[in-house]
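Input: a single structure, listed below in structure tokens.
Of the protein chains in this complex, one is absent; all others appear in place.
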Amino acid sequence: MKTNKKKIINDPVFGFITIQSEFIFDLIEHPFVQRLRRIKQLGLSSIVFPGVNHTRFEHAIGAVHLMRLAISGLIMKGIEISDDEAEAVTAAILLHDIGHGPFSHALEHSLVEGISHEVISLLLMEELNRQFNGRLDMAIRIFKNEYPKKFLHQLVASQLDIDRLDYLRRDSFFSGVTEGTIGSDRIIKMLNVRDDGLVIEHKGIYSIEKFLISRRLMYWQVYLHKTVLSAENMLVKVLRRATELVMQGHDLFATPALRVFLARKITKACFTDPTLGHQKNILELFVELDDSDLISAMKQWQYHEDKILSYLSGAVIHRKLFRIKIQNTPFSDKEITELENKIIDRWAMDENELGYFLIHDSITNFAYASGSDKINILMKDGNVREINDASDVNLSSLLQTVRKYFVCYPKELDIK
Amino acid sequence: MKTNKKKIINDPVFGFITIQSEFIFDLIEHPFVQRLRRIKQLGLSSIVFPGVNHTRFEHAIGAVHLMRLAISGLIMKGIEISDDEAEAVTAAILLHDIGHGPFSHALEHSLVEGISHEVISLLLMEELNRQFNGRLDMAIRIFKNEYPKKFLHQLVASQLDIDRLDYLRRDSFFSGVTEGTIGSDRIIKMLNVRDDGLVIEHKGIYSIEKFLISRRLMYWQVYLHKTVLSAENMLVKVLRRATELVMQGHDLFATPALRVFLARKITKACFTDPTLGHQKNILELFVELDDSDLISAMKQWQYHEDKILSYLSGAVIHRKLFRIKIQNTPFSDKEITELENKIIDRWAMDENELGYFLIHDSITNFAYASGSDKINILMKDGNVREINDASDVNLSSLLQTVRKYFVCYPKELDIK
Amino acid sequence: MKTNKKKIINDPVFGFITIQSEFIFDLIEHPFVQRLRRIKQLGLSSIVFPGVNHTRFEHAIGAVHLMRLAISGLIMKGIEISDDEAEAVTAAILLHDIGHGPFSHALEHSLVEGISHEVISLLLMEELNRQFNGRLDMAIRIFKNEYPKKFLHQLVASQLDIDRLDYLRRDSFFSGVTEGTIGSDRIIKMLNVRDDGLVIEHKGIYSIEKFLISRRLMYWQVYLHKTVLSAENMLVKVLRRATELVMQGHDLFATPALRVFLARKITKACFTDPTLGHQKNILELFVELDDSDLISAMKQWQYHEDKILSYLSGAVIHRKLFRIKIQNTPFSDKEITELENKIIDRWAMDENELGYFLIHDSITNFAYASGSDKINILMKDGNVREINDASDVNLSSLLQTVRKYFVCYPKELDIK
Partner (left out) sequence: MKTNKKKIINDPVFGFITIQSEFIFDLIEHPFVQRLRRIKQLGLSSIVFPGVNHTRFEHAIGAVHLMRLAISGLIMKGIEISDDEAEAVTAAILLHDIGHGPFSHALEHSLVEGISHEVISLLLMEELNRQFNGRLDMAIRIFKNEYPKKFLHQLVASQLDIDRLDYLRRDSFFSGVTEGTIGSDRIIKMLNVRDDGLVIEHKGIYSIEKFLISRRLMYWQVYLHKTVLSAENMLVKVLRRATELVMQGHDLFATPALRVFLARKITKACFTDPTLGHQKNILELFVELDDSDLISAMKQWQYHEDKILSYLSGAVIHRKLFRIKIQNTPFSDKEITELENKIIDRWAMDENELGYFLIHDSITNFAYASGSDKINILMKDGNVREINDASDVNLSSLLQTVRKYFVCYPKELDIK
């Protein structure tokens, strides 16, 4: 007997979202996707923007919705997309972020250092493909850009992909930074295909400029907000310290899955090595992780006897974050040394530990990178030109990489 | 040295919220309030409404915002409210829900059976009052309705309190059930005081009717949505089973705080008994609990050897919920017995265990209760009349208590 | 050569609206429909709600949009609707209000007394049908409820028609009375057909209750707002006085089309009598009228030598409106007589003129009328029940007709 599947999803951003394909719905119900309900899209950003609790699941569903609009719009314009291709590209967008772990940026710099979430996404898609008897073959080829129709890959991963069209709109909505909103609907209406490449029809050019500037705004105002930056860097340090302690043989509270990740260096090879992780392989353990593993662990770690771990964990949990200073030029050695000395004085730390209390790094962002993955405009005369070439004005400013330097340290240092 | 406090909060529902009082800001920064960031306002409702991930923290901040509007509106109308009273009633609304635990309705029916969150809220306020040297005295008197100006208590707790004005608007926003939205701003503009009681000016009467009907809609469509009901009832069973197993001496994964609550019956007395809970008292342990304790535990319990615990935990985590049937009349004994027999057949359960797989209960809701806590209308002639008396139409329908009966059981039973 | 038709319309309420049928687009471009751009949907309501300047054109387009959603939803549920029927019912909803004149309620009580806008809509549809060579035959049959599939007529004209689903949402949007908003999308998703009648699926029942109560709220708070009522009643008096003066041979500024309507009593027969209105018949003149004819005339009339006409016209133009009192019981003869005497005293009016300065009438509204045109609910067991029967609660209150009495008179009378 067929169970009655609920196929309409209420979304505060786009209203009712209808899932029309049964296969897509089966994927949504799979534990790998359901797990995304327990991972916040923007990690610790809710520390600054309390409304930012939306999950990677919501983003995945929103992207499926926009993909459906994009496909039907392209078909109406005469672009050939078969039913199988439509399903495949929809599956690809649904699953494109499936490899994200909890607080994933922090994670990628600590527990699974050197393995990007894209790699894990692909491993999980392949596992799903096994479970669904090869039905994801085409989706995987599109994801890996090995499918002949290249524009399908561009819908999934490019500088104007459906991913961004959903997340900028969604993150703007939940953060309350309304000015970051973009015209997703309009941009999608302007999509077309020329020479197997995605293009934007000419009259959509201002919407693209607007999209690029909104993205820039969202980066500096939300994603790289200084307090968020401080929190995320502290989280990396928490995980590094925990790993260090576990490897040294200390006992730390952790869920069984998290424990495995703390206990050894996880490399890409580990993910496919069946001898690790006891009964389960690393991939199986990875999909058991979500935000709750880290939160519940840090809540305990704040009482741990190791001062560094307890200080950092308590700080993240209770929002007593490091002071952070950001500037456009590097900090001088003198400034850094002065801070180091203060920390050594106050907490009697050695050289190796210093890095836990003094974070010194830089961040970069650019609105648009001109390169192989271009945003192309379909001019009124039928020619295709890159956005920075097609615009009325010189968009070179958006091509610039902006680098900022920051330093984080305990607030106690500022108190005389 | 004074630290630089961030006092503007971005809220997707109300825009910029300014926290004008330093004391209120200090309360917000207290771990007791920060903890609300880790507790979802609507518990498991996100299983049906994926956007519903907002937390009790956001609701508390939103309520502070609306309280400020209400107070300044009343003062402009000539109602006397001193600065101290304004601070106290604002503190009271900020803290009114502080005693909620994770998935609190489930909790109140399992771990801390028989202790309402209001009782715990009061215990926590009293603890805060100690920490802030009595500055919450007046807030507590208002909360307990022991303060002379009774209308202040009504702003915090009544059928038209600031609590509801925020949560209905907020829950409607995040669920995407836009038709549930209410005119919070308009209702607040219409507030006034007569004979020490909160009243609504006559021209706001349609907004009140609308508010009552929206509340009714939100109850049946969101809060008591049948799938949510199934999930929440299963969660109660999960916690009951876990408690039962721990008391029988089984070993279960749990955070240290959760373990204490599983290991013994918690009564109100326990909260103040210093001999329980090892170094910490029960209240201290309670505030360590949040959604992550239950999520991380259930993720492990799905692998437990106890079939009931593992079945139920896995079902809640992976959204493989019990079938639920709801109707306006009680289910017949015959129907129930039939379901019981099927369960016994299939899972070889005994009488005591049956209750874990067959949930049979009823729910009730009413839009408005006429009683001591009335919604009163200030008529154009200066008289005060209760809403159901003041309306043009007979509102008796809203006074009716609606009861519905439901039964939940494993979906496997429906498959022939 | 085919001209390039713009078929995407930007709508602030629903976003992008796509007009998919070329015939529907041709109708939209016809002067009869374009004229609706010059007639405000809510007449003089903008006197109270400054944002309420949306036109009957926008409403017509919005209704076309919702009709498309409704039709495709019904087809997906297996209801048979042919392409011709889809076009016809869409044309019918586009044209359903085409017979409205400027400030139409005022007009129906003055210039074209006794002829409803529905009658004129039908005359105009028939004229369009001639121009489009019979392509509107089916649309007209649906409009007149002479087409076999009765549910198509219900989509156009019933207590839950597409007309209301658009205008309640739209009027709420532009007035800023957000609490009046309705779940148009949800209601449309819940539409179904049983026994050739439109029904709402059971789980949409709370949305229907909400829809009815919102409609009630919009009536009393916006459409029948007391200041709007005063303004509209004054406008009726302006037009009556102007007619009276013109018939008496006075010279009044007026556009040529308006002049014809002022110069003689227009009956239904006139509309089809080719001997009236000089070269043009009355119908042709009628479609030349829009808000600008009345506004430009009243601006002149405020300087007319007739004191009554100049007083009333100036008052409407400059928003110096009559005082209005509304109550649930009739005004006593004594009150009325007292007001009459004051007016006679002050303006030396005779009996016949008194009615221009003292308006005494009543208004009624009901949320839902149980009768032949029912709102029916499709119960879970497959039965169909009327909304007031299907609801959990007694909705009798919504069936009540509410009558209110009002009196309007110059503000000068209140000044001692």
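Order as written gives the chain letters A, B and C; numbering starts at 1 within each chain.
Throughout what follows, a contact is a pair of C-beta atoms (placed from the backbone, for glycine too) under 8 Å apart; a residue touches a chain by one contact, two chains touch by 3 or more.
Please read all numbers here as calculations on a predicted model, not as lab measurements.
Checked against the hidden chain, the listed residues C:F132, C:F253, C:F331 or C:F366 yield one contact partner: C:F253. For the chain left out of this panel, the touching residue among C:E87, C:D163 or C:D293 is C:D293. When the whole complex is considered, the residue among C:K77, C:H250 or C:H318 that touches the unshown chain is C:H318. The missing chain, though absent from the display, is touched by one residue of C:T18, C:Q34, C:N145 or C:T272; that residue is C:Q34. Although one chain is not displayed, its contacts with chain A can still be listed: residues 177-183, 186, 206-207, 209-211, 213-214, 216-217, 220-221, 328, 367, 391-398, 400, 402, 404. Considering the complete assembly, chain B touches the hidden chain via residues 8, 15-16, 185-186, 189.
Remark: the residues of chain C touching the chain excluded from display are 1, 3, 6, 9-13, 15-16, 29, 31, 34, 37-38, 40, 46, 48-51, 53-55, 57-58, 61, 173-177, 227, 253, 255-257, 288, 290-293, 295-296, 299-300, 317-319, 411, 414-416.
Heads up, the rule we're going with is that only the chains that are shown with their structure count from here on.
Our note on geometry: chain A versus chain C, Cα centroid distance of 51 Å, whole angstroms. For chain B, residues that reach two or more other chains under the stated contact definition are 177.
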